[in-house]
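Only one protein chain is missing; all other protein chains are in place.
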Amino acid sequence: MIISQSQIDAHNEKGLAAHRKRLEFLTSEIEGVEDIINKLIDFQIAIPSWALGSGGTRFGRFSGGGEPSCLEEKLEDIGLLHRLNRSSGAISLHIPWDIPRDPQAIKNLAADLGLRFDAMNSNTFQDQEGQALSYKFGSMQHVDKAVRRQAIEHNIEVINYGIELGSKSLTVWLADGSCFPGQLNFRRAFNNTLECLQEVYKALPDDWKMFVEYKAYEPNFYSTTVGDWGQSFLYASKLGDKAYTLVDLGHHLPNANIEQIVALLLSEGKLGGFHFNDSKYGDDDLTVGSIKPYQLFLIFNELVEGMDARGMNHATDLGWMIDASHNVKDPLEDLLQSVEAIKLAYAQALLVDTKALNEAQMSNDVAAAQEILQHAFRTDLRPLVAEARLRAGGALQPLQLFRDAKVRQQLIGKRGEKTVATGL
Amino acid sequence: MIISQSQIDAHNEKGLAAHRKRLEFLTSEIEGVEDIINKLIDFQIAIPSWALGSGGTRFGRFSGGGEPSCLEEKLEDIGLLHRLNRSSGAISLHIPWDIPRDPQAIKNLAADLGLRFDAMNSNTFQDQEGQALSYKFGSMQHVDKAVRRQAIEHNIEVINYGIELGSKSLTVWLADGSCFPGQLNFRRAFNNTLECLQEVYKALPDDWKMFVEYKAYEPNFYSTTVGDWGQSFLYASKLGDKAYTLVDLGHHLPNANIEQIVALLLSEGKLGGFHFNDSKYGDDDLTVGSIKPYQLFLIFNELVEGMDARGMNHATDLGWMIDASHNVKDPLEDLLQSVEAIKLAYAQALLVDTKALNEAQMSNDVAAAQEILQHAFRTDLRPLVAEARLRAGGALQPLQLFRDAKVRQQLIGKRGEKTVATGL
Amino acid sequence: MIISQSQIDAHNEKGLAAHRKRLEFLTSEIEGVEDIINKLIDFQIAIPSWALGSGGTRFGRFSGGGEPSCLEEKLEDIGLLHRLNRSSGAISLHIPWDIPRDPQAIKNLAADLGLRFDAMNSNTFQDQEGQALSYKFGSMQHVDKAVRRQAIEHNIEVINYGIELGSKSLTVWLADGSCFPGQLNFRRAFNNTLECLQEVYKALPDDWKMFVEYKAYEPNFYSTTVGDWGQSFLYASKLGDKAYTLVDLGHHLPNANIEQIVALLLSEGKLGGFHFNDSKYGDDDLTVGSIKPYQLFLIFNELVEGMDARGMNHATDLGWMIDASHNVKDPLEDLLQSVEAIKLAYAQALLVDTKALNEAQMSNDVAAAQEILQHAFRTDLRPLVAEARLRAGGALQPLQLFRDAKVRQQLIGKRGEKTVATGL
Partner (left out) sequence: MIISQSQIDAHNEKGLAAHRKRLEFLTSEIEGVEDIINKLIDFQIAIPSWALGSGGTRFGRFSGGGEPSCLEEKLEDIGLLHRLNRSSGAISLHIPWDIPRDPQAIKNLAADLGLRFDAMNSNTFQDQEGQALSYKFGSMQHVDKAVRRQAIEHNIEVINYGIELGSKSLTVWLADGSCFPGQLNFRRAFNNTLECLQEVYKALPDDWKMFVEYKAYEPNFYSTTVGDWGQSFLYASKLGDKAYTLVDLGHHLPNANIEQIVALLLSEGKLGGFHFNDSKYGDDDLTVGSIKPYQLFLIFNELVEGMDARGMNHATDLGWMIDASHNVKDPLEDLLQSVEAIKLAYAQALLVDTKALNEAQMSNDVAAAQEILQHAFRTDLRPLVAEARLRAGGALQPLQLFRDAKVRQQLIGKRGEKTVATGL
């Protein structure tokens, strides 16, 4: 392991006094600190296997060095993140980019690193070498039954890999859609897709969930066959109790109120999980919290309130995943920043005085409701997130330690300057 | 009546030769002309009672002259439109702006003018003089049961007015929502609204429909409690078979694919009707077809295809209404332009070679699919729309005749320069 | 005065210990505290005279009680805000809503309240009672020279009122534009507008500034004749050195990068001032910082960096104004929240480690640059804003004191339940 526990301990020792002071101050200012810290410790965010290397756009990609070139190295990178922040204890695999050739060895490695396998991801948006039929005109929506069958089989294969590894959920993101008016019969596309999803659903183990992800556009630029939460909800409702909607923060039209969508899906019992990222224009896949941190907080506010209302376990009853693309930052640094932003937003949401908020709402005291939310958001809760990390064995300042320990340089030394991770 | 049949006849006589020539040419170029003309004759678009005067914005309103100041005058205006275009044979009333003090007299007047009563519209987005409780913080979503009850009673009252007049549907547009994060508990707002809608639904006669209209934003600027088609669909599904979604073209987030929404709602049996208008930025309520005529055609293409697939009657199985605001044009001229644009788009959709389109789709021939749609859109079908009008007794060029006959000047003479129609 | 200094003192006394503790903690954590506090004390945000009553939308307005019904009462309301937060020491008047009938008396009253007169606002977007010519089709863009002349004269009249009161700037917001393609010749509209602005510019005293405000849309919904910063910049450049661009945060297309616009205008020496508010969809005119507080901080970050680079005085070299509409909150509470949000964002921007940021930028260390900005944003600087208020004689918690002292109830007692302030 590139960073040892003693390095972490030394790092923490150095910062401990300042941290203690901040924590004490905060403890004297707010209530419920212990409860927040404990929930933060439990809260894990899965890292997608495709986000460990540099991302790119259709205009090109600028690689960094030391990127993982196989599944084992990806697990090691996530293990490293988890060692630093104790909050990245899961990996979300993508097939076929990460087919586990030796599942038991992979499981053992993950166990050694303290990682579990979160949702499996299928891929019917690209053609793979040697693939019989093309997805150029879609997969599950395709007018050709043979293509649809191929897409079904692929998803079942992904489930099977997941079963071997101990995953409990399948995320289906379909790029299906159209680029031009007239290209698709929308009804047929919907019905074909539904039939395929039903076939995959049949193959789903009883204790699994299926996440139906929606996206407004890209890579199709006229229509998308699972285009918004309404369509995803429709599929999930028709599929059955194991099917849920997955929300990716970047998959909406401009100005969408995502927090309301989250609240409604939760209320209907159909919210399955999240792909966290941030964006200014479209599916920009930027670092979580880097553009609209208040929106992120508002989403967590709905999550906490809504999950509590249904008696759900914050840590385990929804799927929490990052889905970002690292075009100009070190991928591991980027992921450390994303996890920090998520935990901070979660902490802020936990700090919201729900009783007072409810009273303000019941008396239409809009200004007071805003004060209550903004108080939670404006309070500097970084000491709580750090304390949770500390108690869980992680580093007070993960990014600082990552840099001090020259992790990237070490990875380049081990893996080389020119490696390219599979992914986009 | 301000325009007599003999004026129309004289107008038509003058333009007939040129019209005949165009029609003959078109008939020699395309197939199915008679069928299209007949469908155009049957197709009526309801005029909302609030769109007969100048509209405004929060920055003010610039009135025109000769606006109708009572329900009778509104009916007369629509009667005039209908006389000119034979396509505006229905009125959509708004309560309390158009309470029929003497329902039988109003019915008689409407019958004389050849008008029927389309969907009734309730209003819980404004406080009326003498109203017991305020809708400042919503109506059906309101935290106070008494406000909700008031909103329910108002809607039932609207149904009752509608029964007296022979209407068969109720459009519920709720401005309910919030302006700030924290103002609402989304789940409670949804459930309160659902309960209220259920109460209204109970009061709905068996042969009525309830249209649940959605809108992304305005007048609330953070959330809307019936904010998108997904939410409307959810309400309508929970309500029952008589509840449907109503689509207003201006009520979406930027870049929304409205035609796909229409196709899916139709396919699910939950599309109820339309509010036609056009827009560039938000709910701009501009003349139909004035900004995005191709989108309008694509929507009609889905309507024709989808209704035919379900064996629906184009003219009667959905509610067709205009909802526009006339800020810089003569309201009646604006409505004539809107109706013309709707009928033209409908004609174009009827011209689409659905068999060839289906073949192109089944072979993923995207370029051919585009050619087929664009051929229908690029063909100049105005002669068919004119012929349909002619056969139905209307004017070849309604707007031209409106101007030649100096209708507005006559209305000003009768009603004065400074009248203000009720509405927005 | 509704709130006495002794009430403020009593309020501060009660909260002082907790405040001192927070301030001490913060002082031990960050550097430059005194400098930030002093800059905060100097920083004043003008309140627009039209924002003291409830705002509305085209769908209606829900009035509150105790709204000011004359200019004197508006001044009193702002005096009250200023007494509470010591940061609202200026008023931005709107003509003709706030014509000072007795300028000297108004000046005396303002002086008593510690208020100065910030930018004067003209109004050529509405027709006033008795106005000779209508602005229905624009004012300075109008095809009729007489209308343009009327608009010029009005602006000169506004300048003259401003001279009497001691104002030093004129804000010209033109609603001019079009609702439909073809309505305007864009070139003619631009040139007409430019000529009119030149006439007004000629009447501008030497020590005055003219602010040319831009807006993407509303109340016109197809084009706007001063539609974006590029157009405003073009006008201002052609006008001369006293002409500047004014940025209203809500006047952009979706997803615009406002902070970059601010940086470029500053760099070109053409940024004149601000209208602060917040929004999710369009010109929603919500409380500053209520929707996108991080964007507000980023804007202030550019302001501080750019003004420092030009050696500008933060407090006096740009015009700082709020322009918001209070539809569901008490206007005065809303304004207190807005001022607080502005000062907080300003404080955060002052905290940015510009040297470290520059180093990160010069080494393309994007992750570090983000850390630096987010550190400033995440630090809870409310104690600094409170301390600045305290030192200036204001209240530690203005909103709290406003409520504790039952200010609104007192205003209703004095002014009545049904007053309506002039404005939108």
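The first chain written gets the first letter, and so on, giving A, B and C; residue counts start at 1 in each chain.
FYI, a contact is a pair of C-beta atoms (placed from the backbone, for glycine too) under 8 Å apart; a residue touches a chain by one contact, two chains touch by 3 or more.
Only a predicted model underlies this, so the values are computations on that prediction, with no experimental measurement involved.
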If the hidden chain were put back, which of B:198, B:237, B:379 or B:410 would touch it? B:379
Looking at A:291, A:304 or A:405, which makes contact with the chain not pictured? A:291
Contact with the hidden chain, among A:27, A:126 or A:400, goes to A:126
Which parts of subunit B are in contact with the chain that was left out? 21-22, 25, 28-29, 254-255, 257, 280-281, 287, 289-295, 328-330, 333-334, 337, 344, 364, 366-367, 370-371, 374, 377-380, 382, 399
Provide the residue numbers of subunit A that touch the chain removed from this figure. 55-60, 62, 125-127, 134-137, 175, 178-181, 183, 216-219, 221-222, 254, 279-282, 284, 286-287, 290-291, 325, 327-329, 424
Considering the whole complex, not just the chains shown, which residues of subunit C touch the missing one? 136-137, 143, 178-188, 190-191, 216-217, 222-223, 227-231, 233-234, 252-257, 259-260, 263-264, 266-268, 294, 298, 301-302, 305-306, 309, 357-358, 360-364, 366, 369-370, 372-373
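In this section, only the chains that are shown with their structure count from here on.
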What rotation angle superposes the Cα atoms of subunit A onto subunit C, in degrees to the nearest 5? 180
Approximately how many whole Å separate the CA-defined centres of subunit A and subunit C? 39
Can you compute the centre-to-centre distance for subunit A and subunit B, using the mean CA position of each chain? Integer Å is fine. 43
What residues in subunit C touch two or more of the other chains? 254, 280-281, 287, 290-291, 328-329
